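Omission of a single protein chain aside, the complex is shown with its protein chains in their original locations.
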Amino acid sequence: MSGTVIFFLVLYYVIVLGIGYWAMRRGAGDDLEGYLLGGRDVGPMTTALTLQSTSMSGYMFLGAGGLGFAQGYWAMWFAVGDIGGGVLNLSIIGRRMRKLSQMMGALTSIEYLEKRYPSAAVRLFAGVLTVFLLGFYVLAQFIAGGKGMALVTGIPYPAALAIAVGIILIYTFMGGYLAVAYTDFFQSIVMLVGVMWIVIAALSELGGLTAANNAISNVDPTLLSMWGRDLGFQGQWGVVAGALLIFSVGYMGWPHVVTRHMAMQRPATARRAGLWATLWNLFFVPAPYLVGILAILILPGLDDPEMAIFRVAEKLLPAAVTGLVMAAIMAAIMSTADSLLLQTGSIASRDLYERFIQPNASERQMVLVSRGLVLAIAIIGYLVALVEPPSVFSIVIFATSVLGSAFLPAYVCAVWWKKANTPGALTSMVTGAAVAFAWEYTGYVESTQIAPMLAGVISSTTTMVVVSLLTQKIAPVPADILEIMDEAAAIGPIPKRLLATSDPTLAAEAAAVQAAIDSGAR
Amino acid sequence: MSEREHVIIARTSFSATDALCFAASLTGDIEAKVESDIIYPYYCFDATCSVPTMVGRKKVSLLCLVDAINGLGATADNFELKSEAVDTKSLLRGDMGDTDAREIAHRTVTHHLGRKLRTITTFDVSLQARGLVHKRFWIVQTSEARVMVDSTTGGFHPLKLRAA
Partner (left out) sequence: MFGLPLETSLVVFGFPAAWIIYTAVFLYRSRDWVKDSSEDEGS
């Protein structure tokens, strides 16, 4: 990579730091407290862009591009499911989860599961499983960051990987101020422009989409089919279903996605977020897969399919633009890794350490546990990424399959089904995880032609229903939770419009007031 | 003669009339009326924390309220407080002790800061208890529903209709 690229890459980070600094100075303390109080929206578009840009990660740039290069239009099965993931999640779980979590006083998505399905086992299993799988997802970001860094700077992979992991750790341990909304916004804009530029450059290099597809047809017509190279997946509907499900409903198993519902400030935000999510996804989800497909023509000799997008950018974009775009992409990857590590640290300290080992843990001890785990993940992740890096695609699909299978019924039934009880939830989580895991590592995918995600979701959902119904008498859902669910669903002769515009943060007080009135206390 | 008690209460920005107008416009019910008010208890804490910034650590103060009935904590904007005599019939009491409230406040502030600043670090949160403070909610009866209106923010939430 040329010096120009590196110069602009560095320039990007200087600008980001500058914006962060300016934002801090401008506020001179007041803004910091205002920002911390957290009630303030930074505006719907910034919110939306921030929400969406956090979904851009190593998977998008390496995994998606790699799959497109390897299998052609087959990759689009994953894309077309993903496009709807945001709005689906918001419309199904969104507001109700917000209210339910608020009223139960849950701070994390794992605590939320324990409160809804009272049992220490729920918390323990969910916590441990999530930490384990988030670790995999972090590994994917390390690989993406390391490879990207190596490509841009020319530094050998081991050192580049170390630098990438190091920057991620700094971000996580110290970097609060780098996460100011303004810098996220700037980053989103650069990525938006960058990705568009790459797509347009690739298409114009090939004379347009139709010409490109015709050319691909000359290379290998099976790449234009929906069944993959050499029609390898022909008729495998179980695998297709898995591809469709993974990023449409699989997201509902991700704590950092589900947590967003808990933090939602007002219903109107969710509504707008749903709109923006779909609009943004319509372009940005298929884009990396498409670039991967076009790379078949642009970079026919490519040895590592997962480097398709980076290499296309390197080949087609002016050096300066490559520098800025690569920098934005690296920042997105690191920001994703940072979010994941924060989640992991928080679950480890709050949901596992404080809950099970040291209930009177001090702030300092909790921070130590968090940091300790993050460091452990960083070291293990570095070693795995160094010695035998799996493909980003395979890691993310695996982690999402297991998490989605384990948690989808738990989160959906938490708000929608009053009969979903603790035994049902616990067994469904264990079954879903076990089945998805086993499916991945045995030969079942080939023999049954069913994807791990599909097998996992079917087993966990069935288990939830069957076990909950069978154990209704011995383990009914506690009455106070049923009441809270009613409140969250707002059952009763209250006009929808009234409900819809009410302030969700008052739900708990309303319940208490209601109880006081009902008991004739006043 | 109703009994009255002195409590610390947040300044009422939305009067009974405001609440009434608002509920009436929301439901289109011109017969709406303010039935009563509820004085809701919270434990109030001033939290001083040290947060990392680009130029070293900075001290910030936040207000944290813990719902004395439900035990839910939340950070809050500063608001004016004053002492006022209120009808004991409107006053709700919680059975939460202030030790528990302090723990909840600590957890709420720490969690909130960690989430907002996206960093794993200690915040050295120290809490100064201000004791119990209260907020007035107006209970407005309309033909469609009963709603409670937050007198400090104007936010509202429906309550179930009175059983016939």
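As written, the chains take the letters A and B, and residue 1 is the first residue of each chain.
Keep this in mind: contacts are C-beta pairs under 8 Å (C-beta built on N, C-alpha and C of every residue); 3 or more make two chains touch, one makes a residue touch a chain.
Predicted model, so just to flag it, every value in this text is computed and none were measured.
> With the full complex in mind, choose from A:S91, A:S204 or A:T442 the residue touching the hidden chain.
Checking each option in A:S91, A:S204 or A:T442, the one touching the absent chain turns out to be A:S91.
> With respect to the chain omitted from the figure, which of A:S217, A:Q358 or A:T442 is a touching residue?
Of the listed residues, the one touching the omitted chain is A:S217.
> Looking beyond the chains shown, say which of A:A270, A:I333 or A:I484 touches the absent one.
Touches the omitted chain: A:A270.
> Of the residues B:V7, B:C44, B:A74 or B:L132, I need the one that contacts the missing chain.
For the chain that is not drawn, the touching residue is B:A74.
> What residues on chain A make contact with the chain left out of this view?
39, 73, 76-77, 80-81, 83-84, 87-88, 90-91, 209-214, 217, 224-226, 265-268, 270-271, 274-275, 278, 281-282, 286, 496-497, 500-501, 503, 505
Everything below uses one rule, namely that only the chains that are shown with their structure count from here on.
> Which of the residues in chain B end up touching chain A in this complex?
So the residues of chain B touching chain A come out as 26-27, 36, 38, 40, 51-55, 58, 60-62, 67, 69-77, 89-90, 92, 106-108, 110-125, 137, 139, 144-145, 147-148, 150, 153, 155-162.
> Could you list, by residue number, the parts of chain A that touch chain B in their complex?
17, 20-21, 24, 29, 32-33, 35-39, 102-103, 105, 107, 172-177, 179, 263, 338-339, 341-342, 345-346, 350, 363-364, 366-367, 370-371, 374, 490, 492-495, 498-499, 501-503, 505-514, 516-517, 521-522
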